[in-house]
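With one protein chain withheld, the remaining protein chains of the complex are depicted in position.
A and B are the chain letters, set down in written order, and residue numbers restart from 1 in every chain.
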Amino acid sequence: MEYQWEWLVVVYLYLGGLGAGLFVFSAIFDFMNQKHFEPLARIAALLAPWPVALGAGLLIFDLGSPMRFWRLFSTVQWTSPMSVGSWLLVAFTMTSGAHMLLWARSNPEMPIGIGGLHLPLPSGVRRVELRRTFTALGAPMGLGVGIYTGVLLGAVPARPFWNTPMVAMLFLFSALSTAAAALLLVSTLRKTTVSSIPERRLLYTADIGIILIEIFLIVPYFLHNALSTASQARSLDLVLGGPFTLAFWIGFVALGLLLPLIVEVLDLVPLIAGRKKASHSPLWAYVSAIPVLAGGLVLRWVFVFAGQVSHFG
Amino acid sequence: MSTSQNPPREGQSMSRRSFLQAGTFTVAGLALASAPFTSHLVRSAPRPNPLLEDQAIRTSCGLCVNKCGVTAWVRDGVIRKLDPIDEHPKSRGMLCARGNAGVQALYDPNRVKSPLIRVGERGAGRWRQTTWDEALDHVAENLLKVRTEMGPEGVMFSSTEGFQEHFFRAFAEAWGSPNVVRHPTLCLASMVHGMFSTFGEVPAFDLRKTRYIILAGANRFEALVTPDSVDLMRNVGKRQKLVVLDPRFTITASKADDWFPIRPGTDLAFVLAMMSVIFEEGLQDQNFLDRYTIGQEALREHVRKHTPEWAAEETGIAAREIRRVAREFASAAPAAVFYPGRRSSWTENDTQFRRGIAVLNAIVGAWDRPGGCLPKTRIAIEEPLVFPPDDIAADRCYDLETLFPLANHKDGTYLALRRSILESAKSPIGAWMIYKQNPLHSVPNTNATLEMMKKIGFIVAIDTSPSDTAWMADVILPESMYLERTDPPHSVAGAVPVVLNRRQVVPPRHDTKSCIEIVQGLAERLGLAEYFDYTVDDWIEAAIEPLTINRKELDERGFYSTLEEPNYGRTLRDGYRFRTKSGKIELESVRYREQSYPALPTYVKPRSGRPGAYRLITGRSALYTHAALQSLSWLGGADPEGCAAWIHPKVADRHGLSDGDVVRVRSSQGEIEVPIKATPRIREDCVFVPHGFGSRSAGLSDYAHRGGRDSELLEDHEDTITGNAAMHETFVELFPTGRHIEIAKLPVSSRIEGGLR
Partner (left out) sequence: MTRYAMAIRTANCVRCMGCVVACRAENDVPEGSSRNWIGQTELRGRFPHVGVDFVPGQCMQCEEPHCARVCPVGATSKDEDGVVRIDRDVCIGCRYCVLACPYDARFANHELGVADKCDFCTDRVRAGREPACVQTCPSRTRVFGDLDDPDSEISTLVASERTHRKKLEAGTEPKIFYIDS
């Protein structure tokens, strides 16, 4: 059977999760209310809408009849994860867009694209409060988008490889992990904020936690499938000796989870212990961030393609 | 590339679709333009049903010999769909895969669209499109040249059955050539002879009521779908027992209660042993034998030595199984049939085998009774115009009367005719007119046929598609397809006889003509016009004169029949004379004795091959008509494995081959390269090469180019009595080529299921 969903969908799910994760981090950093995390919160906010919007564009481009995409928004089909997800995506894109614009004013010298844009507000409206309203609105949406990318797959009983709630969880945490990695990468690339120790410590800590959660989600994913229907148990063969084994275990687990985990732990421990000065070499950040970003893509590739091969019955 | 797997080239297969959709595009365009303003809730609004506007025209299918009843649904002058005629007495409301693909065949871009005259080397595929006038002038000129040099007998005519074949044959007669050869000696001549020499006719089989049926190699479910297949299919598993003897586990075998992978060429041993058991145990219908047959004593004596133990040695089937089948068969009789098969071109002793079958059916009295062999009747229609009056004076270029004194001389024998041309220093044939035939595939030993073609100066092919043979011709005269023609009605004999009607559904799409128009065009140029001074309409009016139906009613119904059920027992009444020499059913053939042929069915051990050689067996798929229609994507695309040669897994191991590996199959006469399929569905000592693949004509799509031509391997053996080509007498060797192609890739329409539930 031919694959129905291919690279465009893989990238779409990836970008959707990434954007959602960025927004969630922006919200977290913002509400931490610490001055030295504000640049991170701002970068995350300024980045968040773009991957989602791009991903949605890819999705439309992938349709058999792209000119009819508007029909998605002429109806709400409550039983269809795609319908609910599409609405969620629109709401999130708009919210995160507004959120971005409100952040943009806060730092006119921000070089990142829209950073210099000035959004005039009516007098009497306080920018920070308005922004935080959008942050509060957008954060649950971001979590929703992150979960949705997995629910889209998980809600299909016909594809046993997908058909467990663990997929949604795995996709959500992978989304957060890639967002943390993206922030690490961007903050490292940007000289002005490069590797401030608290930033790095924060991002490392977050990422280590998320990676550990991911690892502990993989275990129940396998258990759940192995102990569920025969088709689900059989579907695991795809990554246990089947054609997706290498991609899953080497591409995702080893390179996307374990390698960055080790790098981050090795880099973080001295930072926490304060035994040495923070290294200003960006190498460590790259070595952990890039594999995480790549691993997230591999995870989605494996799931999107392997799921379509798995058959019910 | 004989093993090409590429799908047909872009744009070769979409023509009818683009036809039908030409109208829809504008409508769709408008719909798209207005789409944003319509809510999808509009969908529940009732939609007009386009099918109700379609015009229904009834006709007869023309893609195989069976001529099933077809309703063509026409919209805006384009045939949209072909459906079966439900109440049709012959086709019983069915239309097979290729019948359904008739639409695609009609709109196939690979058809020959105008007369073509060769300009390059023969077979190089360089043609000049021309007008009918020029093409017919050209043909007439060449025929006249041959007549001047060699007489009318210098032109050979060969053809295959069809509603308009009559005109082609009439033309050969008017022209005055005795060198006429038809298809039976590539097909069923030996079966016809076996039945005829026993019963005086070829019976039908009452398969709806049969309780026990034995098929020996007759692959009724896989190789062709005709009324007999339909009756069997619908009875599978019900009150019927089906026994199949076949070296392959065919689809037919898969439906059998018993499948015996018999050693090829030994079927007569099985038949004789059944007879010996039946006589030994007194299971014969003694009354029937006494009253209607001659030769029972001689037969009884003859089969005595053919014990099941003897037959087990020959056939590889256990003696107790032979005994059991014989007893079951006899106890089911007269509702029992040992089926004689259709394409009976197997061995050099084939007629004896088919006679054995006839005799076996006779000794249990399975004749003219419900569930047995049934004599056929025919609805009399007029053959309005008989000509020409004079007998043909010239002699054949080969001595058919001496070679095969009992053969049907009107049909000629293909191999003997070819041999005579090849063996003469100067070819006795100067021109060859071929109608609806593809000898490069259908006649064994393609290399010999090509040699023969080299000796013939002028070759004309009348065909609908650029077959391999047409591709090697000097002129191609494109015939209109069956859906584009009105043909003379055909009266088909059977247990339930029927008159079939074929009527034009759409006008010819291209610059093509029907056979009668081609013949008339030539006749006019050759001074033979007087023999063809009628129209098809005149013919039809005259033909149906005796029927209680007029032309309009016949066109509306699509067929004419008088009986619903067979009339049993007509030949069992006192005073009936069978059309044999003795007037009885001849267990011992009088004519055979006169000609010093064994008068009782006599077994000959099959030849064996060199060590390391396998017996080549060949067969057809009902998706195609011999070597035609493979080109169509609807059929070829549904059958990716169809071109593969079958070998047993042990044989595959021996040669280090696995599925999709391309193997060179070599016989004494030629070699081909085909992908293999290793399957336990075939005997270890056989290689199966499906017929009709591996076409070379570049005018066909790549679906037709897949695999190889079985005919290139087949040696020219022939049945001793009829001259029927013997196609299972060749041994081949296998040589791996090291190449591999993906054949295992199943199309969407045929998946492997995990199990029944």
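Everything below uses one rule, namely that contacts are C-beta pairs under 8 Å (C-beta built on N, C-alpha and C of every residue); 3 or more make two chains touch, one makes a residue touch a chain.
The structure displayed is predicted, hence computed values, not measured ones.
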Shown chains that the omitted chain touches within the full complex: A, B
Of A:Met82, A:Ile215, A:Ala233 or A:Leu258, the residue in touch with the unshown chain: A:Met82
Hidden-chain contact residue, picked from the options B:Val230, B:Val243, B:Val337 or B:Leu406: B:Val230
Touch list for subunit A against the chain that is not drawn: 1-2, 4-5, 62-66, 68-69, 71-72, 74-75, 77, 79-83, 86, 152, 155-159, 229, 307-308, 311-313
Footprint left on subunit B by the chain that the document does not show: 7, 13, 17, 20-21, 31, 35, 40, 42-43, 49-52, 81-84, 86, 92-101, 103-104, 221-222, 225, 229-230, 233-234, 236-237, 249, 251-252, 254-255, 259-261, 622-623, 633-635, 637-639, 648, 679-681, 747-757
